[in-house]
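Data first, discussion second: the structure below is written as structure tokens.
The complex appears here without one of its protein chains, the remainder shown in place.
For subunit A:
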Amino acid sequence: MSNLVYEAVNWNKPTSELAQIFWDQQWKQIWFPEEIAVSKDIKQWQSFEHQETYKKVFAGLTLLDTVQTNIGMNQIATYATDLQEKAVFTVFGAFEAIHAKSYSYIFTTLCTNSEIDELFEWVKKNEYLQYKASKISDIYNSIEEGNAESLWKAMFSSVMLESFLFYSGFFYPLYLGGQGILRNSAEVISLILRDESIHGVAVGFFAQNLFKQFSTEKQDELKVWGYELLLDLYHNEMAYTDDVYAETGLSPEVKSYVRYNANKALMNVGFDPMFPEEEVNPIVMNGIRNEGSTYDFFSQKGSTYAKAKVAPITDDTFNFGERK
């Protein structure tokens, strides 16, 4: 038996700034793909022109969320030192698993089995997808016990993945959904986005705290490393976008959206944005608003419900003071 002393996570005393807030926010917005009636998209799907692009976009997203579940959040949770932060990463990981599964839910609803098998084969063969998956995974797998620098690099990569690399894929369903095409699949994406935006902010925030502990020279060195990684991923992302969106004529718009999100990812980790500001398609921008849009009875489910904060009813609940 080893002599290790095991410590229990104590939520009664905050050990990490904001861990509780990120935890609460994430659970408040719990959702499951089965709640969204993707089957209502089937009719439109049958006559949809760019099925190939759409399927590939979703297949690509599945791979990224798989990496993020199996390696990313697990590795970060393993090596993070604060017990509350570890718990938060584990919860994030669980949501990533829901995301990865929800793409499959959309596939199952819209595609045939052989189409689905082909897609998963395509994922294995697409060089750009494999490139970003392996690039990020390598960094995740290089975390060393007690090496804060390696942990920071993993967190940095995680933010790049969640706030930047996903968006070349998110673009398409948002773009279509805003125009009334395949709206229910877009609803799933908007719920995923709602989670990814907390993950990006939270992991970015923890990364910033870690970053502050480094010496100025180390910080400069890591900055160079970070921008180089981003640039590397950015070139790959541009090629991936051209590849996947070839038939649709949308590549330029997707690219400006990707740059917009690359800037956001950098800001999440406390770095200055890199690309000049540019106009992004307003329909896509409106697709990522986090507030729930107005609910319509006969239409699909609104994206707004959350966990309740329970407080007991007391005598005072019946006291309205001046108001009676």
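Note that in this section a residue touches a chain if its C-beta (ideal position, glycine included) is under 8 Å from a C-beta of that chain, and two chains touch if they have at least 3 such contacts; residues count from 1.
Please note the rule applied: contacts and distances are computed from a predicted model.
A.B. asks: I notice the complex is incomplete. Of the names "Ribonucleoside-diphosphate reductase", "Glutamyl-tRNA(Gln) amidotransferase subunit A", "Amino acid/amide ABC transporter membrane protein 1, HAAT family" or "Dehydratase medium subunit", which is the UniProt protein name for the chain that's not shown?
C.D. replies: Of the names offered in "Ribonucleoside-diphosphate reductase", "Glutamyl-tRNA(Gln) amidotransferase subunit A", "Amino acid/amide ABC transporter membrane protein 1, HAAT family" or "Dehydratase medium subunit", the absent chain's UniProt record gives "Ribonucleoside-diphosphate reductase".
A.B. asks: From the list A:I30, A:A77, A:L222 or A:M238, which touches the chain that is not on show?
C.D. replies: Of all options in A:I30, A:A77, A:L222 or A:M238, contact with the hidden chain holds for A:I30.
A.B. asks: Hey, which subunit A residues sit against the chain that's not shown?
C.D. replies: 17-18, 21, 25, 28-32, 35, 40, 43, 177-180, 183, 197-198, 201, 205, 281-283, 285-287, 289-300, 302, 304-315, 317-318, 320, 323-324
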